[in-house]
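Shown here: the complex without one of its protein chains, the others still in place.
Moving on to chain A:
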């Protein structure tokens, strides 16, 4: 019986050519248009062009003479000498991170004085200024040597107009400083440090050796995944972003069609006929939930497949992508139920129309379907990333960037919570108006 409703609903949509145009053709066309125009802005390539940033190096050399380090190293033994050479973590950042082949595609850097850098930033010539403060080297060294590491601080000034790019730079710097804080840069650095400074190697080396070896393998891996996700970021292009952006926007349209079909069934009186039969309202609603689920899932699969076929976009992990599609479809199906029940409850209000013409564009904007939410004020960003389409979009983009699925659980839960809220509202409306239900 429930399946009969599901099949009927699916067949109605499949036979509804206008609906198909809106939920499949429109998002595909918009993806191409938006993706292509954004691609053009990005110097004609569909890849995000390299991001210009400035590095300001205000550091002074680190010294092992620092009293806290001395006391840590000596611990009753003879004091050691200052290192012969400066320990330069900034050049490490430049050489190891920014000169990395993958990152180089993404980021264009120049080392400038603070004044020059700020001038360029004000003139919108660069996206961000990364300033290494004077105490940076010392902080890092301390972090490496001490058992309770100090958080290493780097200052970042960003151009507020460059949402997505800012995120990339921020992510990059964060991953670097995190690694520094965790005592892990590369084995070479440590070894070099040890070589330059025999006493340290002897005294410090032994005490750290064990910890290093223990943590190195796992942390190294983590550093690697961070790098990999940066690499993933480089390949998220306009088409990819808008495939997800339009898919999550038009899945809302699909949900709104539930309301349209309910209204139609009330107008044609087939709904009355069903209600006077042996089928209960719950059969109707569960049937509709399943049909919306199937339709939404198919819609997402089709839209991502079209982009894959036409532009051979990268999907990231296919299973992760399918999981996000399923989760999103559950959210959409719940929304479809909510709209259906509202239509039955208050037929005079044309909820489908309001939803399609006012709410969807608004939600799409808020959720980042047109421009990345990173450009919006933080509080709005927070809302945008937690509404059904915004959270879905975050998850889809994450998957395509190669972010592991565990790290996307926040977005997934947000989508499902949206669904729960829709279902609670539906149940409330059903119990409030017994005559219809």
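Following the convention adopted for this analysis, a contact is a pair of C-beta atoms (placed from the backbone, for glycine too) under 8 Å apart; a residue touches a chain by one contact, two chains touch by 3 or more; residues count from 1.
Keep this in mind: contacts and distances are computed from a predicted model.
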item: Per UniProt record, name of the chain withheld from view ["Antibiotic ABC transporter ATP-binding protein", "Glutamate/aspartate import permease protein GltK", "3-hydroxyacyl-CoA dehydrogenase family protein" or "Anthranilate 1,2-dioxygenase large subunit"]; value: "Antibiotic ABC transporter ATP-binding protein"
item: Contact residue for the chain not shown (choose from A:4, A:310 or A:424); value: A:4
item: Candidate in contact with the missing chain, chosen from A:104, A:275 or A:345; value: A:275
item: Positions on chain A contacted by the hidden chain, ascending; value: 1, 4, 8, 11-12, 15-16, 268-270, 272-279, 434-435
